[in-house]
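Of the protein chains in this complex, one is absent; all others appear in place.
Just so it is clear, A, B and C label the chains in written order, and each chain counts residues from 1 on its own.
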Amino acid sequence: MARYDFASDNVAGAMPEVIEALTRFNGGAVAGYGDDAVCARAADAIRGLLDADAEVRFAASGTAANALVLAALAQPHEAVIAHEHSHVATDETGAPGFFGAGLGIIGLPGASGRIDPGTLAAALARPDEPHWQSAAALSLTNATEFGAVYGEDDLAGLITAAKASSLKIHLDGARLANAVAFGFDPKATARLGVDVLVLGGTKAGSTPTEAIVLFDKTLAKRFGARLKHGGQLISKARFLAAPWIGMLESGAWSTRAAHANAMARRLADHMPFTVTHPVEANAVFVDMDEAAYGRLRQAGWSVYRFIDGSVRFMCSWATSEAIVDELIETLKAIA
Amino acid sequence: MARYDFASDNVAGAMPEVIEALTRFNGGAVAGYGDDAVCARAADAIRGLLDADAEVRFAASGTAANALVLAALAQPHEAVIAHEHSHVATDETGAPGFFGAGLGIIGLPGASGRIDPGTLAAALARPDEPHWQSAAALSLTNATEFGAVYGEDDLAGLITAAKASSLKIHLDGARLANAVAFGFDPKATARLGVDVLVLGGTKAGSTPTEAIVLFDKTLAKRFGARLKHGGQLISKARFLAAPWIGMLESGAWSTRAAHANAMARRLADHMPFTVTHPVEANAVFVDMDEAAYGRLRQAGWSVYRFIDGSVRFMCSWATSEAIVDELIETLKAIA
Amino acid sequence: MARYDFASDNVAGAMPEVIEALTRFNGGAVAGYGDDAVCARAADAIRGLLDADAEVRFAASGTAANALVLAALAQPHEAVIAHEHSHVATDETGAPGFFGAGLGIIGLPGASGRIDPGTLAAALARPDEPHWQSAAALSLTNATEFGAVYGEDDLAGLITAAKASSLKIHLDGARLANAVAFGFDPKATARLGVDVLVLGGTKAGSTPTEAIVLFDKTLAKRFGARLKHGGQLISKARFLAAPWIGMLESGAWSTRAAHANAMARRLADHMPFTVTHPVEANAVFVDMDEAAYGRLRQAGWSVYRFIDGSVRFMCSWATSEAIVDELIETLKAIA
Partner (left out) sequence: MARYDFASDNVAGAMPEVIEALTRFNGGAVAGYGDDAVCARAADAIRGLLDADAEVRFAASGTAANALVLAALAQPHEAVIAHEHSHVATDETGAPGFFGAGLGIIGLPGASGRIDPGTLAAALARPDEPHWQSAAALSLTNATEFGAVYGEDDLAGLITAAKASSLKIHLDGARLANAVAFGFDPKATARLGVDVLVLGGTKAGSTPTEAIVLFDKTLAKRFGARLKHGGQLISKARFLAAPWIGMLESGAWSTRAAHANAMARRLADHMPFTVTHPVEANAVFVDMDEAAYGRLRQAGWSVYRFIDGSVRFMCSWATSEAIVDELIETLKAIA
């Protein structure tokens, strides 16, 4: 029987603080579609975390939230610049193109999922021609798909360059909790000039919920209609909001991310295979040949070979030291 | 302070059976995106309810589920026939047109949300021309937007006519539980030749979840990709599946719908305003002039004036006799 | 053998001035995609006609030009207000919804294709809610689908009301030549605050070409990319531009429209059936029962029964007095 513990950070259930909040806010009749006190309180908690006067909406899927937001930042005949291995470029089955009516993605290289400033400059310098989709937005991901964390200075450089070319800025924060646990200041998001943040709840340890944070409040106009048109306006919105109250008012959103990061660190420290990316968040990527990979799967562990050829191990809020140690034993045996 | 108790059936929280199931299936690491035992067990429960060997998927939004399914049944240059006041035609902010890349809706009249067979025949007789979107599917809703319930014979007539014109059949079952509680046999769905059913969980009393039931299993090909492309493939799918286990294995899905229906019946029986549609499910529509409507809102009750001008009162699994009686008192006072 | 002479104004070939211009500008190598001197000269001629400093692009289809322009004026989750029987609402097979990624059309009534100001006011007063597509643009048609011509005052009233609600204004000018021939001042278009005009070439007597006139020049940003993305950037653009030089520099665009209008007038003046709409442009609509309509078709004349039940006769630049008289004879015989 396959064991999925390290397959992704979405294989875990929800943290106790989330289940408690779902139960706590379950009673009574409240307005639907986000116009209720639970949503308002969750939005306040998110504004507090980010120290910003932003509009906040909730969605049930990170893929949808990203795609819908990119469609708000770029016209169908325009493109979004993103890392070539980012989630929006490689792991959303074309959702940005669907939500954006054929919106293009310009994939740029860069080590460990961080966009290389030089290639960004070159992409921005490309002349505007009717024969291709010119960039209207820059999409960044922190922590990256490869478990690296952008520092505030790294982001400032990229964002400044993009804004100089009038691009809008999207931050995919599916794993922002892990970046924050590594030291990234969540308050930097607004300071840096991000226009829209998709703040990750699910991978942080919630039942399905992501927060769309509109720092650029002009985007909020008719955003409810945009959400409903895109199939993302949930009627019983309190159930997307309550988890945020549970996670943020308790601090568990970041403390549990710190635990996930520590488990990745523990795994990396005893890893008998070569680690291929910086272990700054909750992921460990290693170089593993097909034979060893086969033995690992034979031993029952279900993990993925990633787009760069590395084998990926993800930790989550629910990962225990014991299971990390058990995996390490197996890895040593198959190495 | 506004009271939302009768504003919709989505103002209620989740029934205890749902919260219990969410908690019960929260533990352990399971595969994401629907490939887990919780989803499999929920799908089995749904197949049992419907007595059909169908493929089952889950989505977080009924609007999205309907729109995505219609896009699978009709090409962008084709149309879907639906009641002119159906949810897909009037209450989804164009989502079917978005998911369907410009898919058209042909709205037909009919009393209390039930499509009139004569107008369907006329619509089906319209010749195929390149200058308009010809019908490729028929969308039906049971219970209807006006709280009426189609009998099996009514549906058989409409479906037979549509299939004779090679249309595919979609059933919007957002309130199928209420139709079942009124006497509609859920096993009739497959028998009637419905191709896809969107089975309602949320309004029945769940946290957000709807089940997409593909009776026509050829539609299941690459349906996971279709869901992800459309922003509807939830990673922690167990949280969309567990509620179904809670509702169906206990029977609460229909017994609690019967309660909701009974509360609507109780309200209708003491209603001092003229009831404008048959009270067969969990809704009561009444004729109320602006002055009385103003007094009702003044008294704190938030309800809607519907598309036909009636004022709508919705009951849910959570509606108590006491609150029905309290509303009746107010209504008598303002009449 | 069917005779199509009165079936539409697109059954005619191209006027001599168009064929001459196509031949005149055929020689030599010129830049593609609109960056050539032929396109520049045609754009100048159009700016001259309209007395406005607008950006001008060309498209091969009026349906496409309208749909693409509406997608530039309204977001996918918004709607365009148009007459319920306008071309964009009834005769484009959902193209606005396709180009606009599910963009909605709000159809308003009004005699002979002219929007009723009262219903416009009511539509504009509808509150902004996430559950439907709120209006972002108003689409007007002059001459209307029913051969009526809006006066400048009529349009001013509608446009002023729409602009007060921040709507953008689209004018479908497929038959603007006929409106101009009736007395509408083409220079009024800019004066009235129209944001985009689709200026009709094809029905006026050209080979396929329509001009997209962007009075709001901010819309011109990346418009070439928008056109190519939408399949409307023609490489040998000179062949869409040359006809405009032929039609406008000679004056034939309006003088030949005056001929078409006169032929409709002649037909109406001798029409033995009741005329159902004002004959202000090149169309005559009549009340004709099925029996007479059958005899007309039996006699070989192919015309359409329109959306309002009237039978439509269209005249064009190519309609001769002789053929009008021949039709009148037939009509008298079958009446």
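One rule holds in what follows: a residue touches a chain if its C-beta (ideal position, glycine included) is under 8 Å from a C-beta of that chain, and two chains touch if they have at least 3 such contacts.
Computed from a predicted model, the values in this text were never measured in an experiment.
Q: Just name the one of C:A45, C:A82, C:A95 or C:I334 that touches the chain not displayed here.
A: Once the missing chain is taken into account, the touching residue is C:A95.
Q: Specify the residue from the set A:N10, A:S61, A:T93 or A:T319 that touches the hidden chain.
A: Looking across A:N10, A:S61, A:T93 or A:T319, the contact with the absent chain belongs to A:T93.
Q: Which residue from B:K168, B:K203, B:K228 or B:R312 sits in contact with the chain not drawn here?
A: B:K228
Q: Just name the one of C:C39, C:A52, C:L68 or C:L103 that touches the chain not displayed here.
A: Within the whole complex, the residue contacting the unshown chain is C:L68.
Q: Against the chain that's been left off, what residues of chain A make contact? List them.
A: 76-77, 79, 90-91, 93-104, 130-133
Q: In the full complex, which residues of chain B touch the absent chain?
A: 33, 71, 75-78, 101-102, 128-134, 222, 224-230, 233
Q: Given the full complex, what residues of chain C touch the hidden partner chain?
A: 2-5, 7-8, 10-14, 19, 22-23, 25-32, 60-65, 67-68, 92-95, 98-99, 202-203, 207-208, 225, 228-236, 238-240, 302, 318
One rule holds in what follows: only the chains that are shown with their structure count from here on.
Q: What is the chain whose Cα centre is as far as it gets from that of chain C?
A: Result for the farthest chain: A.
Q: Which chain is in the middle, if each chain's centre is the mean of its C-alpha atoms?
A: B
Q: Per the centroid of Cα atoms for each chain, what is the distance between chain B and chain C, given in Å?
A: 41
Q: For chain C, give me the residues that contact two or more of the other chains.
A: Residues 76-77, 101-102, 130-133 of chain C each touch two or more of the other chains.
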